[in-house]
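What follows is a structure written as structure tokens; I'll ask about it next.
One protein chain is absent from this view; the other protein chains keep their places.
The block that comes next holds chain A.
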Amino acid sequence: MLYFAIIMPVFLIYPYMIWMIIIVGILSQISIFMLSKWFNSMYASKGYEGFVELFGERMVRLIAFIGIGFIFLKVIVIILGYIEVVQHFIFPSVNTNWMLLFILLICWYVASLGMPNTIRFIVIAFLCTAWMLLLLLKIPFKPFTTIHDLFPLIPYEWTMKSWKGVLFIWSAFSGPEYLVLLAPWFNKREKILKYMTIGNTFTIFEYLFLFIASLFFFGSHYLGKNKLPVMEMIRYLQSPMFERIDIILISVYLFHFVFAISIFLLLFYGATRITLKKSKDQTTRLGFALCCAIFFICIMMSNELLWKKATNQNILLELEIWAGAFTYLFVPLLLFISLKRKGHS
């Protein structure tokens, strides 16, 4: 997950968590395998109708209603997390609600262009941001790095904090479960397992790289004291043209956030329509704008009441760690079991 990639090293801290990233990544592959079974089934192409055939209309409406909460929580955390980064590194005195409004307006525009266009936007987002990772490549080869920063690779003790780290990693791998909602727009579902496996492998390497780079840069003792270690690390990058290129990199990272939030806005609109029994009616721009407005008000309230007041422990972040882990575990499992049961019957 986008925001989790930035804060991940704070939750892992100890070098032996490298193994946990690999193990959880392999476990994530099981979820992906279960999801691919869904994509290859006849229900996937039918979209809403497919879910109704599998679970029944009442159940689908109930799931959609619960899903709204999960979508809300996810968007709140990623958008407020990003705004926090912007506030910390670019505009220290900015009113975060204004920033929230600007970002949501962009997402509203992107999402209003339709689901196919929004899905296709990921190619642009990827190409515009993939090069950023290359900038960090030289950090492990800096003169101050020592191999001792990666020790101990075997844990001396296993505490609750370590378990929380595992939970965090699992939650950070979450996200593919929402792809089941986009299935009708995918035209090559036969090869989806291959594509998702590539994506999962890429994520494992990305998390490993960011964590190892952070360990080299800060060392495990100092890593826990940073709130946003990856961003702090980027801050030290130099270029002959500009100082503080972190400002550019954080701004470029917005591409991914806009893509993700736009997709979630459309999913939220869809889930609301299903919950209100309006799924058969024509979608309207006004209805979508109304959903975006509700989204903005709710996120603004969460920002004012919960996010800004959080000091040591951010309740929204804690909830999202659990919620992400929950959905990534149970959504593929539920679909897999339902498919098996339907197959037998």
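FYI, a residue touches a chain if its C-beta (ideal position, glycine included) is under 8 Å from a C-beta of that chain, and two chains touch if they have at least 3 such contacts; residues count from 1.
As a working rule, contacts and distances are computed from a predicted model.
The chain absent from the displayed complex carries the UniProt protein name "Spore gernimation protein", chosen from "sn-glycerol-3-phosphate transport system permease protein UgpE", "FAD-dependent oxidoreductase", "Cytochrome bc1 complex cytochrome b subunit" or "Spore gernimation protein". Of the options A:Asn95, A:Asn117, A:Thr146 or A:Thr159, the residue whose C-beta touches the omitted chain is A:Asn117. The hidden chain makes contact, of the residues A:Phe102, A:Trp158, A:Phe205 or A:Tyr222, with A:Phe102.
Seen across the whole complex, the unshown chain contacts chain A at 86, 90-91, 102-103, 106, 109-110, 113-114, 117, 120-121, 123-124, 127-128, 240-245, 247-248, 250-252, 254-255, 258.
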